[in-house]
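Every protein chain but one is kept in place in this view of the complex.
Chains here go by letter, A and B, matching the order in which they are written, and residues are numbered from 1 within each.
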Amino acid sequence: MVVFGQFLEVLIGGLLAGVLYSLVALGFVLIFKASGVFNFAQGAMVLVAGLALVRSLDFMVARGVPTWAAIVLGLLFAATVMAITAALVQRLVLGPLVNQDGLSLFMATIGITFILEGAGQMIFGSDVYPLSLFPTDAWFMFENAFPGGILVNKLDVWGGLIAGALVAGLAVFFQRTKTGRALRAVADDHAAAESVGIPITWIWFVVWLVAGLVALVAATVWGTKLGVQFSITFLALKALPVLIIGGFTSVPGAIVGGLIVGAGEKLAEAFLGQHIGGGIEYWFAYVLALAVLLVRPQGLFGERLIERI
Amino acid sequence: MLYREAGQFKTTYSADMAIFPIRQDRIALYALLVFVFIGVPLLARFQIWPLGSDYMLRAILIPFLILSLAAIGVNILIGYCGQISLGSGAFMAIGAYSAYKFGTGIHIPLAWFGTEISIAPLPLIVSILLGGLMSAVVGILFGVPSLRIKGLYLAVATLAAQFFFDWVFLRVQWFTNYAPSGSVNAPELSIFGYLINSPIERYVLCLTFVTVFALIAKNLVRGNIGRQWMAIRDMDIAAELMGIRPLYAKLTAFAVSSFIVGVAGALWAFVYLGSWEPLAFNIDRSLQLLFMVIIGGLGSILGSFLGAAFILILPIMLDQIPHALGIPVGVETVSHLVFVVTGSLICYLLIVEPHGFARLWSITKERLRLWPYPY
Partner (left out) sequence: MNVDVGQPIAAEPAPERNPDGRAIGDVMLAVENVSLAFGGVKAISDVSFDIRKGEVRAIIGPNGAGKTSMLNVINGFYHPQGGTITFKGTRRHDMRPYIAASQGISRTFQNLALFKGMSTLDNIMAGRALKMRRGLMWQALRWGPALNEEIRNREAVEKIIDFLEIQHIRKAPVGKLPYGLQKRVELGRALAMEPDLLLLDEPMAGMNLEEKKDMSRYILTVNDLLGTTIALIEHDMGVVMDISDRVVVLEYGRKIADGTPDEVQRDQRVIDAYLGISH
């Protein structure tokens, strides 16, 4: 019973941590679906969004602005920063690179990553900034069923709720709004979409903006968990295996992939790690992704492409 | 008027296929080789500017040479064969730790079989080359997925290699000879009993490795296998229908690339660092090598050198120039500035000149050849 209780606790913790990976992966999927760009900079966007939020928040609170107003204004400020980022990226980098192959675009986003990381820290500072938008204490559940009960982190639950709301919101956006439908058309074939009068640069700007806002949401949760700091950019790297497992083009895939990675690495660490030296969380997700790649290269939810010549 | 090829007729195909078909280029190359092999050591020996102190050799030229070598390896995989890798650092690490194990003696107890494998410490050059070989073997293993997965998916596979080997060298103490701190010291550098110690000797050792491998790499990329790599890069389906086997082309690219990167890793650890931890070969190193290749020029051996030089010099420049101008800039700001400048340059070059500095160089040469006429 003790082992099962421990298993359950690790599983729940892992699943909820996985939701946080999904939050970052969602941003990737949005951009990849709409423009075929594999955005390495998503993690850097989380960092910039988080820095903009936490620094403006601290600035206003220190000057006596009421907390609720500071949070609203801070979120608005961070959203504006992400909008400016989206506009600059679209105008200066992706616009001129349109019709280039995926590899060049990918490398360009690595370049963008470095610009965002460097500029973000130059402007907003490079320390660890604590953020406390959500409660971080824990619940103990099922105390009668298992000795000591099961520990569940409240922040992780919040993360889960937010991710659910975000996915629902994105679904509505894609299915019900005009811009959302245009986005799906652009994703299918951008030249064809442009020829029926869809303003493609505007659409790409919107995509990067939405991805930026998703990054902001991710930053609120991750920032509360870890503090806003440079190492948050490594999230982007953790989101890559999530995408491989879920498939690059699938929003549900990003969620399920995140859950699999989160639960998998926590379970592996708890039950396997002690036998082979610990710290396997560090690479488990990647090796899992590699295994998935070998069996099912398009991911669990991705579409298989027919090659033509 | 000096840079003209008029009157130089090529009467054989081998003359037309030379690395530098133009005579002036060949002369310049020989002059450069004489300078770097003889001139630089002499200047350093007699402490003449710009080699008045060890700093230039120790902190600039030696790392430049080794990273150029690594960049050549990375360029073969990414620039010539089109297989993106974010795990080059891991292959440097494999080269370094393998060379370390071969150089300090290998001892594998096989208690189950009641025996053990022991290999006495091997000579320096052999260790370094075996380090490259181990790296090549692992490179082939991680290259196998490239047959089924392409482009960005492969990037994730190579990231898996990066993080997995970071962990292996940190946690598996056998690789560090059970050093309590996790940091290891290179064995002493001796070739046939001759001890390599001074910066000048280290420099010449690196230079020799780099020259030999740059020549080998150049020969490969302009021969049959190089064309196969580029064919796979440019249009893999068509290449396959021309009878080029993707399996062979990709795995040889992984093998050759990893071998060179592994040798560079061994040199980096033994000659430049002397003592090191796995951190020396983390993801930042991989990205640094990727940047060298993009900035210097994808698909260019010369570009690998130019890119390495730029990436090494940039932080020094960004540190020195504001100082010289009397503008106080913090150490942190400089490192952030390096990020911004590198990132911007990458984006700029990808948009304007995807073949990097190497192409700018050849455009300049072409202009010079035609000067003073525009065409």
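Quick note on the criterion: a contact is a pair of C-beta atoms (placed from the backbone, for glycine too) under 8 Å apart; a residue touches a chain by one contact, two chains touch by 3 or more.
Keep in mind that this is a model prediction, so the values were computed, not measured.
Considering the whole complex, which of B:D25, B:E201 or B:E240 touches the chain not shown?
Answer from the full complex: B:E240 touches the omitted chain.
Tell me which of B:A99, B:A231 or B:L318 is the one touching the absent chain.
That would be B:A231, which touches the missing chain.
Identify the residue among B:Q8, B:N197 or B:N219 that touches the chain left out of the display.
Considering the complete complex, B:N219 is the one touching the chain left out.
Spell out, residue by residue, where the missing chain touches subunit B.
Interface with the chain not displayed, on the subunit B side: 12-14, 17, 216, 219-220, 222-225, 227-228, 230-231, 233-235, 237-245, 252, 256, 299.
Here, only the chains that are shown with their structure count from here on.
Taking the mean of the C-alpha atoms as each chain's centre, how many Å separate subunit A from subunit B?
Taking the mean C-alpha position of each chain, the two centres sit 33 Å apart.
Can you name the residues of subunit B that touch subunit A in the complex?
Residues 82, 84, 145, 148-149, 151-153, 155-157, 159-160, 163-164, 166-167, 170-172, 237-238, 241, 283, 287, 290, 294, 332-333, 336-347, 350-351, 354.
Quick check: in the complex, which residue numbers of subunit A touch subunit B?
Contact set of subunit A toward subunit B: 38, 92-93, 96-97, 100, 102-104, 106-108, 110-119, 121-122, 126, 237, 240-241, 243-244, 248, 276-280, 282-283, 286-287, 289-290, 293-294, 297, 307, 309.
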